[in-house]
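Let me begin by presenting the structure, written as structure tokens, before commenting on it.
Note that one protein chain of the assembly has been removed; the remaining protein chains are unaltered in position.
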Amino acid sequence: MKKRIPLIIIFCVGTLFVLAIFLPFPPFPAMEGEVSVWFDILKGFAFVLGGGNLIRVTADKIRKGHPDRFYLWVTLVGFFGMLGVGLLQLGGPIASGGDFTTEGLWFRRIYDGIFAPCMAAIFSTLAFFVSSAAYRAFRAKNREATVLLVAAFVILLGRTPLGNSLTAWLPDFLSFLKIPWLFEKILMYPNTAGQRAILIGIALGIISNSLRLILGVERSYLGGERS
Amino acid sequence: MTMWDMIVLWIGGAMTLMIFSFLYKDNPFYKFAEHLFVGVSAAFWMVKAIQTTMIPNMWAAIWPKSVTAILHAAQHTEPNYVRLIPLGLGLLLLSRLIPRIAWLSRWAMAVLIGFTSGTYLVRYLQSDFIAQIRSTIIPLVVVTPQGLDVTQSLLNCILVFGVLCALMYFFFSLEHRGVVGGISHAGIWVLMVAFGASFGYTVMARISLLIGRIDYLGQWLQSFGNIL
Amino acid sequence: MSSLLSPLILSTPDFQYFALDKINLFVILILLVTAILFFILKARQGKRLYIRKIAGLEAVEEAVGRATEMGKSVLFVPGSRDLDDLQTIAGLSILGSVAKMTAQYEARLDVPVNRSLVMAAGQETVKEAYLAVGRPDLYKPEIVHYITDEQFGYVAALEGIMVRERPAACFYMGAFLAESLILAETGNSIGAIQIAGTAMPVQLPFFVAACDYTLIGEELFAAAAYLSQDRRMIGSLKGQDVGKVVAMSAIVIGSLLATLVALTGSSFVDSLFRAFIRLFALNY
Partner (left out) sequence: MNILKNLLFQLDRRIIYVAIALAVTIPLVFHFAVPLNPSPIVQSLFDAIEALPPESKVILSFDYGPSTLPENDPMAFAFARHLLTRNHRIYMMALWATGERNLDYTIEQVIEKEFPGKVYGVDYVKLGYKAGDEGLINTLFKNFKGMYTTDGHGTNINDIPMMKEITTLEDFDMILNVGSGRPGTKEWIQYAGDRGNIPIGGAVTAVEALLLYPYYPRQLKGLLGGLQGAAEYETALISKYPQFGITGRQAQVYMGPQAVAHCVILLLVILGNVSYFVGKRRK
């Protein structure tokens, strides 16, 4: 009972949304948009669970005398501080659409001073990681790795002024060896071929996985393969 | 620049440096920035969810008259009782907080998973399966008014056979030996070109991010100069 | 009443019960669904179907074993998107299999997540996995814990967990965005065995470059079937292969027809080609 009802729900809802696309009369065409809104509302409810979990796990660690107690307090202060500032709307109201860009809002100041710089800084560390990964991964260890290396090398070279001038002297009948030409063609042909095969594979994987979920063949998220 | 802009810039610059310090190794500064960021950002998205979804899309839809003070547009809307469904599902989800009836939350979860599977099935069938097959159907030989275009024909062949070989790599129920093995091996090569190319291509976007940050730190340093 | 249900009553003469312009989509859908269903049913009758080895999945148990020996934890990241992405659900299914292994080996499992709904579903998954192998005593709800919805806040916390807890095995299974390389490089720096899987084409090269094993696209969705060794699930994989045959034949036939059109210019072949291509028309 506890496991059967969810399976019936998945079957009905899943089938409904597969068929909806073939049914051109109301309410079907508008259904997906409406249920997406429901999904967002459910995410809102789920914040109670997630936020509660964050507070509980952090507080538990503090209580048990975790060596990082100080930092765990920082998390709690940051959390309740931002929550308070946002809900009490210090410095002025946050517009109903969620626009908080009005000057003087505390919510905006914390966003500009802490949230946005941290986010951008972590995102930009990718420039470092992309270099160290290139150093380690692009080595001609075997034939496959060599193919990877050559493709990456040509594309990297094609993005520098150096790449263009390096092969500019080649005569016309060898123009297919010029870096800009290779750059464009590698991106447009073998690269596209690889991406397309991956996309077709993904589509089949998703179709089959969805079907397994709708039919209740796969149900580990509800616990166990068999009920 | 107002005093507040200045303070915000200073804190932001300091946070940026604290985050970057992780690249050397883990340290108290990074730990501080990380923990603060986690707390602040979790609350940020919660407040956003309340403001952009819970109030306008649920509360105002069901009881528009009760929120006219903050949502003027709600004055003229009729109640949309369909939104009682997500409210109900949300309450089911919260049953997790009461262990005795926690299993009820699976009903809400089942609706979500059913919705995701159903919509994904048809969406990917259209946009990735059918559309990608369609774009791969091209002539292997290209004839122009000047005659046979050898280069273009070759490139088209690479595209078509590339897709076929790489697809062979994904076959699950055939042993990758003999002819199948050879084709799927060629498929791996195609995938490797694709991976190498898109890795190399993305580098520029990643470096741009760092340029943006270093520019920001430059402004931060300049603000010190302005003070002195 | 609501805008959603009010237009139910319709009396226009050109009322359509079925979107005829999507008939080709319907035909292909039926074809694929039948193929997958056929093999699921066949497998249920007890026929054992062959499935090739997937290196990344062979290594999962080894990685969990190594973590146990070293007395270190296993880190599992189910992607950075919510339950409305099928990759997340696929990631959670893999989590089910991994959790069974950690329960059997008595290894420590850590699953930080960035969505509350994923947390709820993940807790359910891990709990049932520990129950299924008879070790409910080892299950703690804190195994799956929420960090923050913010993508890079989550990444910052994961980096912290990695360098401080030093897990011996890291699994990244689900939908990943730019964080893929940050995670994989940090994991690499602590010397963990890393197994990744995603259907985000843009992120695949980074996982391939920095992880020990990577499940590419479709393999992510096959992983749960492979790890669970459930016959019906494996049957569905064989059904997917039929889909690949359909795709490959369509490309071959279509391209040959297109080539014939280019070479001969015959109007008969041309009309044949046009008819064929209509099968793959998109009518959104």
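The first chain written gets the first letter, and so on, giving A, B and C; residue counts start at 1 in each chain.
Definition applied: a contact is a pair of C-beta atoms (placed from the backbone, for glycine too) under 8 Å apart; a residue touches a chain by one contact, two chains touch by 3 or more.
Since we're looking at a predicted model, the values are computed, not measured.
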Fill in: Residue in contact with the excluded chain [from B:30, B:170 or B:201]
B:201
Worksheet item: In the complete assembly, which of A:8, A:30, A:59 or A:162 touches the absent chain?
Response: A:162
Practice prompt. Quickly run down the residues of chain A that touch the omitted chain.
Written response: 123, 127-128, 130-132, 134-136, 138-141, 149, 152-153, 156-157, 159-162, 187-188
Practice prompt. Write the list of chain B residues that the hidden chain touches.
Written response: 23-24, 201-205, 207-212, 214-215, 218
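Following the convention adopted for this analysis, only the chains that are shown with their structure count from here on.
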Practice prompt. Would you mind pulling out the distance in Å between where the CA atoms of chain A average out and where those of chain B do?
Written response: 3
Worksheet entry | Gap in Å, rounded to a whole number, between the CA centres of chain C and chain A | 14
Discussion item. At least two partner chains per residue is the criterion; list those residues in chain B.
Written reply: 19, 22, 31, 33-34, 37-42, 44-46, 82, 93, 96, 106, 109, 112-113, 115, 117, 120, 122, 125, 129, 133, 136, 160, 163, 167, 170, 191, 194-196, 198-199, 202
Worksheet, complete the sentence: Where chain C touches two or more other chains simultaneously, the residues are 3-5, 25, 29, 32, 84, 86, 89, 117, 120-121, 124, 146-150, 152-153, 156, 201, 204, 206, 208-209, 216-219, 222, 237, 240, 243-244, 247
Worksheet item: Mind pulling up the chain B residues that touch chain C in the complex?
Response: 19, 22, 25-26, 30-31, 33-34, 37-42, 44-46, 80-82, 93, 96, 105-106, 109, 112-113, 115-117, 120, 122, 125-127, 129-131, 133-134, 136-143, 160, 163-164, 167-168, 170-176, 191, 194-196, 198-199, 202
Worksheet, complete the sentence: The residues of chain C that touch chain A in their complex are 3-5, 7-8, 10, 15-19, 22, 25-26, 29, 32-33, 36-37, 40, 82, 84, 86, 89-90, 92-93, 95-97, 115-117, 119-121, 124-125, 127-129, 131-132, 142, 145-153, 155-156, 178, 181-182, 184-185, 188, 199, 201, 204, 206, 208-210, 216-222, 224-225, 228, 230, 232-233, 236-237, 239-240, 243-244, 247
Discussion item. Which residues of chain B touch chain A once you look at their complex with the stated criterion?
Written reply: 4, 7-9, 11-13, 15-16, 19-20, 22-23, 31-58, 70-71, 82-83, 85-87, 89-91, 93-94, 96-97, 103, 106-115, 117-122, 124-125, 128-129, 132-133, 135-136, 151, 155, 158-163, 165-167, 169-170, 187-204, 206-207, 209-210, 212-213, 216
